[in-house]
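The complex appears here minus one protein chain, its other protein chains still in place.
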Amino acid sequence: MQELDEIRFLIGGAQGTGLETAAQVLTTAYAAQGYRVYSFREYYSNIKGRHSYIGVRVNSGTQPAAPRASYHVIAAIDAESVFMHLDDAGKDTLFLYNADLESRKLSGLPAIEEETKKYIRETLAGSGYGDSLGEAIRYIKEVKGARPVPLSFNKVLSEFAESRGIKVFAARRYANTILIAAIALMTGLGPDKLRRGFERRFANRPRIVEDNMALAGIVAKELEQYKNMVPVRRPKRKPRRLIVLSGNDAVAMGKVVAGMRFQSYYPITPAQDESFMLENIENLETSQGQLGGVVVLQTEDEIAAITAAIGAALAGARAATATSGPGFDLMVEALGWAGINEVPVVITLYQRGGPSTGLPTRGQQADLLDALFASHGEFPRIMIASGDHEEAFRDAVLAFNLAERHQTPVIHVLDKFIANSIVTMEPPTPESLEIDRGALVENPDKDYKRFSLEHPVSPRVFLGTPGTVVWYTGDEHNEVGYISEDKVNRRLMYEKRMKKLEIAAREIPEEERATLYGDGGDFLLIGWGSVKGAAIEALKVLQDEQGLDGAYLHVRMMEPFPARYVSKIIEEYGVGRVIDVENNYTGQLARIVAMNIGHIVRKRVLKWTGRPIYVDELVHAVPRVLGGEKEVEVLEYGI
Amino acid sequence: MQELDEIRFLIGGAQGTGLETAAQVLTTAYAAQGYRVYSFREYYSNIKGRHSYIGVRVNSGTQPAAPRASYHVIAAIDAESVFMHLDDAGKDTLFLYNADLESRKLSGLPAIEEETKKYIRETLAGSGYGDSLGEAIRYIKEVKGARPVPLSFNKVLSEFAESRGIKVFAARRYANTILIAAIALMTGLGPDKLRRGFERRFANRPRIVEDNMALAGIVAKELEQYKNMVPVRRPKRKPRRLIVLSGNDAVAMGKVVAGMRFQSYYPITPAQDESFMLENIENLETSQGQLGGVVVLQTEDEIAAITAAIGAALAGARAATATSGPGFDLMVEALGWAGINEVPVVITLYQRGGPSTGLPTRGQQADLLDALFASHGEFPRIMIASGDHEEAFRDAVLAFNLAERHQTPVIHVLDKFIANSIVTMEPPTPESLEIDRGALVENPDKDYKRFSLEHPVSPRVFLGTPGTVVWYTGDEHNEVGYISEDKVNRRLMYEKRMKKLEIAAREIPEEERATLYGDGGDFLLIGWGSVKGAAIEALKVLQDEQGLDGAYLHVRMMEPFPARYVSKIIEEYGVGRVIDVENNYTGQLARIVAMNIGHIVRKRVLKWTGRPIYVDELVHAVPRVLGGEKEVEVLEYGI
Amino acid sequence: MASRPEVFDSGEWIDWCPGCGNFGIVTALRKALAELGLEPHQVVIVSGIGCSGKTPHFINAYGVHTLHGRAIPFATGIKLANPDLTVIVSGGDGDLLGIGAGHFVALGRRNLDIAVMIHDNQVYGLTKGQASPTLPYGVKTKALPKPNLQDPVNPLMLALASGYTFVARAFSMDVEHLKKIIMEAVKHPGAAVIDILQPCVTYNDVYTAQWYRERIYYLDREPGWDPVVRKEDERVEKLSKAMIKAMEWGERVPVGILYKDETRTTLEERIEKRVPSYRKAPPAKQRIEVQGRPIINRRYFEELFKRYLVEVED
Partner (left out) sequence: MASRPEVFDSGEWIDWCPGCGNFGIVTALRKALAELGLEPHQVVIVSGIGCSGKTPHFINAYGVHTLHGRAIPFATGIKLANPDLTVIVSGGDGDLLGIGAGHFVALGRRNLDIAVMIHDNQVYGLTKGQASPTLPYGVKTKALPKPNLQDPVNPLMLALASGYTFVARAFSMDVEHLKKIIMEAVKHPGAAVIDILQPCVTYNDVYTAQWYRERIYYLDREPGWDPVVRKEDERVEKLSKAMIKAMEWGERVPVGILYKDETRTTLEERIEKRVPSYRKAPPAKQRIEVQGRPIINRRYFEELFKRYLVEVED
């Protein structure tokens, strides 16, 4: 078999049946070989029973950062997973399924929603197939050109149970291992290497490792004929170490490095894992002893979360909260308080599918305008949106530096596609990062004024500093912080605050706020957040496959907005050759661009199904939009 | 004395000393003569003791709708009111003050804030005056050309006490009557006419009316020489009746006429008076019996206020809530719920000085972008901003019609300048207004689906309707309202909702969403909300006094935005001759214009002191901005 | 007339974990509604967010699945707009006693005729097992990285302190008893609350069904237990007794009705006193237009807003 630069597989099964473990084992095993891995996960807002799947890319060269629509292997743990992934089966896809379930009917699967059943039924019926699993497999084979890999799970698990002296009932809990084993086998991940994955996942539980390896052996025997069918090339370069981390982890690590020592939160998907991770390492235990500690407070609601964080920031801690849309909505009033009181507080906002509760475990990029203008009245805020895990880590540090330097709330925006996807990354070198605590006063003199009008940014004291006292109030205030309704003070104090945004705009180079990738002159994609991964890869594919040579302008800071730079680039291309790519309906970035520079980017590629943008669908859409077939192309790949 | 088309007076005094009563008595008295009155009020966020003032315009022809910077009479009840209104004293202004206080020093007046004292002290010192009240009066006279009217309040009140057989101490509570009497005298409002004002204010308390009239007589005697000094011309036209109402009243009346029968609220300035008024007439008592009743519920917070209103709307009532910025912030999450569930709920948003608690009793127009994008994710909302009391009344009715027709939340935006100003208006003819309850189903059949995808607007049933049941959820849902994460359903259901905005845009003529006043070709002002009054009057003054012939484009609906119409008008003038006029810092309407049509209006006249825009300062600013002296002119008239 | 519980089955697949205590609640609720002789369209189930929040979808009645913590104020608006509806709130312990605690207290103060069911599982189920406000200090359930830092709030004490006029506890695995309590709560005119001990099989490995089975005892079988306030002057005494029972937790856990005050007027009654037409024509049922025009014509307008009108003299 010819070795591939990259292999891609999908594993599917009901929630609560070990898919995440399977993905972890495989990811670690590949990472330990030096591969760059990307895995994303789709799941329902449900604890047990609904269908879930994980798509994984294992690359021998570069770090993948977006899903692709074609898989080398699809492994289905249950009947649902066969029906759900008809679209994902492509030419030559190895499609592993449980042969014992061939007679299962779609109608007998309550965990699949009616609308989805209808969609699946239509797909099958459209090509003349019935709605049993056997029919679905025929469809996959005959229509999609995939290669079904039937395997009797019963048989394999019985053999396994017998060989390990356990009950068949207990053996069932190892069904996910069948998927792991099959994929390892097909992609050429040898038993020793696979063992590493198990060992890491089940550290100190050798018995479980052995069980898993035993089962893997049985599967390998059964599927012997598929061995090495889709082998991946050895990695081109091997770093000494890799971190395997989610977007939530990346932000948490950034916060710890930044010196954040107080985080208050209220649990919400997809933000909560960040706080759990912080709770887990709260002690900052190192070989040199405890480096300090992070107080992580689960509050009664998001209003308490942000107000507690603001309180901690006033006291002098680097403090933050993390949430998603519904929680952010509740923080809006306090955001304004932080604004008028010039409090350096960081809000990490993980976007998910809205509006309202929406699609709570799915993703979207539709909170941009909300976050930019949230809270009544006017005050400066800084807004950073990260495009991948590396950015997420660095931006988490940057957020605190900017917050303290400019004494404003900073909103750090991410989305579920980043938060819940797991990638490999080379460990960062924190020494190369700066910590800027902004203007502080440790020994204030008698005339100290917290809100001195002398400069837009007045030096801060922490609550409790001897030698002075300070008042904070949500009312308009004078230089010492006392309520003031005087009109002259009002004008000046308001200007003082708003000027800080101009200072930030001067200080932060526009090229750091937006980055141009590629230099092709045929078209310009413009996007933000998790679009980055798909866009950059799409450029390459478009060039390779269609000779279309474009570039991608990645906007990373919405406030202060890099107006001149974005304007310059857009004008270079001419607005007619610019395509806005966003995971939302209204083209929010495009609206911000229009607002700031007056160019209305009308060509758009948009998606709002709650699923990530796949490289392939973007590749397909660009020439259509560019050619003027359609002004807006709506994507909807991914179940 | 020559009769004037309009007289303007200002009365000032500490909060809690009867200024509002004074304004009411005078307003009613003038209105009963057929004059059109406009009065605005400035006050601190304080219950008793801080300085407050009311500016009144009494016009014999048209309805004034904005403050003017020159007064014919200023009447100061206390020392503070003299110092606070040095700027307002103009040439020939009759400046009534309490002669007993001449030796009072500015520094001895703790109710004046330090910043304001500094400003006053500098004003006086700048012209070489000291900081006693006597000096201030000299300044007013010598520098400003005003005519001081000294009156010993002690003397007048002693005489009054004696004549009515009451204690001097008790007589002091009548100090405000001195101002009323003086103004009536100077402007030619005879005793009989004045009596009408008292009678109305103190209905069924004849004794108090007599007391007041007695004191008025004494004042008239003392100030005999000022009698009829600034007489106002007889009204040109006399309607049979006038309503005297605040902006809060106008909205409340609109709501009752619209058929709103449920209002939940949490008290907040400047929204609360609307709810009190509703509570007062809750029984809808008429000569034909009770026409129904309005349930007005004071909730525990604004989250409860909006969610209760949504609940009531689901049950079938026309329901609303009213709030200002801080309360609105708390409503943001529920707004999105109403959006995804297509609930016709109305939110009346009274803007006040922000950000945060800001200037809670002052005004501003800085919540536009916030309200437009509030809540995470995307959903349709309709946004109407009224420019005066008449609009406020009609828009309150319109809001419910649009909410029910398009099944969306409607945000009706006003500001403190409208809410708290009192005007005269001819009684409306509700019969000329429409009630459009949108698509309703009273007898649903078996296949009824609340969120049918057949049309963007699916007919509603109220909770409790026999023959069906319906589910509502903040999650993405299918046609019957059950949670659905299916991608196809998601795409279609999302589109269904968003399409409603397109329908609204098609149905509501753009010319109703923005109105052009005037047709002069020299310049175009663009504005919204309470700017309307000042802008329209400024056009006239600019034409009369400077021969500058302009027009004013009043934007009344921000969503759906009248893009084509606004675009057309702006292009007719050329963006260089367009001036954005707003009571905020960032030019929020201009940003919405840019976002929608790509034109960035850079010429701006802005104000953010928390005080209303005065006609005069706008008149002054327009030629400066137009001439290119400055791109942005910042206003700050009014203490 | 009582109908069959199946009438209240929406037919939607229940996606709770197998064995979840919520199943008992749904079953009991369906039975209670049927036995109360209600029809689906007369009932509105209002929920918050959480595993518990999905309840309305499984009941064939009007269902309003609101926001996290806000079921009570939504329900308040619904009930006030149409007091003929039977309004039941179904919410999680996190939902009602954490983020929604302010509304929980406010409903007690209002004594509006709503029945509140707390799905008390000591965890945040749907966000994967964090401590909820009812989890005791120092307890470490499955998904917690460390033992719980905060003390619990006692739902019954909070309800009693807030003024609920019906306060009970039940166990979700005893469906018959729970059904009876739900029926009592719904029948009670005024704000009622039931703290339902609901085992979460996935995340709560401490307060399991077994744990409860070993400790539960029934108040209605206790000789002399009479939680009903029939006259105002019994209130303090009955309330004190209820509170002492409410604090019992450990070896023995009481279930049943702890407190029932028959002396306080409901909010609906109070409103009716002020707005006599309220019951006959509540907000949701008033005619507001005649042929597409406001029912309030010029004449009515001038009558209603008389005090704002000024007659202009000739």
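Letters are used for the chains, namely A, B and C, taken in the order the chains are written, and counting of residues starts over at 1 for each.
Operating definition for what follows: a residue touches a chain if its C-beta (ideal position, glycine included) is under 8 Å from a C-beta of that chain, and two chains touch if they have at least 3 such contacts.
All values reported here derive from a predicted model rather than from experimental measurement.
Taking the complete complex into account, the chain left out of view touches A, B, C. Contact with the omitted chain, checked across C:40, C:56, C:77 or C:133, is made by C:133. Within the complete assembly, C:267 is the residue of C:178, C:267 or C:310 that touches the hidden chain.
Remark: the omitted chain is touched by one listed residue; of B:300, B:415, B:476 or B:537 this is B:300.
Listed residues A:186, A:245 or A:570: the one in touch with the omitted chain is A:245. In the full complex, subunit A makes contact with the omitted chain through residues 28, 31-34, 196, 200, 238-245, 249, 253, 256-259, 261-262, 264, 281-288, 290-295, 297, 299-301, 303-305, 307-319, 333-334, 337, 397, 424, 427-431, 433-437, 462-475, 481-483. The set of subunit C residues touching the chain not shown comprises 97-102, 105-106, 108-111, 133, 137, 146, 149-154, 157-158, 160-163, 236, 239-240, 243-244, 247, 264, 267, 270-271, 274.
For subunit B, the residues touching the chain absent from view are 16, 44-50, 110-111, 266-269, 272, 276, 279-280, 298, 300-302, 326, 356-357.
Here, only the chains that are shown with their structure count from here on.
C-beta contact counts were set side by side for B-C and A-C; B-C has more.
Here the spacing of subunit B and subunit C, counted between their Cα centres, is 41 Å. Taking each chain's centre as the mean of its C-alpha atoms, subunit A lies 38 Å from subunit C. The set of subunit C residues touching two or more other chains comprises 49, 67. The residues of subunit B that reach two or more other chains are 333, 337, 473-475, 483, listed in rising order.
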